[in-house]
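A single protein chain has been omitted from the complex, and every remaining protein chain is retained in its original position.
Right after this comes chain A.
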């Protein structure tokens, strides 16, 4: 059987880091790729944590938008966006210019620091 293209985030998807951290913005000869999704299914949607391989290091990240259409009334982005995060949940960057979906506000407890540095909401 052939599975269709999964436009959410799974292992080996190339992602785009949207915060202004040094690790996310310096160029490297390989794009940042997902190597693990912290989820029962290996498919990451908005609000899931993933493990990213950037510049030869492993870093955790939070998914803030993907190309896959979700439930109605939720935004669908043109690129798979991700925010770099520490193990305790603190974001590494200090500003997020790209729009973030309002759905993340539901889990205000875990993502409060990420939501605090976000500028635009959609």
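Worth a mention:
FYI, contacts are C-beta pairs under 8 Å (C-beta built on N, C-alpha and C of every residue); 3 or more make two chains touch, one makes a residue touch a chain; residues count from 1.
Quick note on the criterion: contacts and distances are computed from a predicted model.
Its record in UniProt calls the unshown chain "Large ribosomal subunit protein bL19m", which is the match among "Exosome complex component rrp41", "Alpha/Beta hydrolase fold", "Large ribosomal subunit protein bL19m" or "Calcium and integrin-binding protein 1 isoform X2". Residue positions on chain A in contact with the hidden chain: 18, 65, 69, 72-79, 81, 97-99, 102-103, 105-106, 120-122, in rising order.
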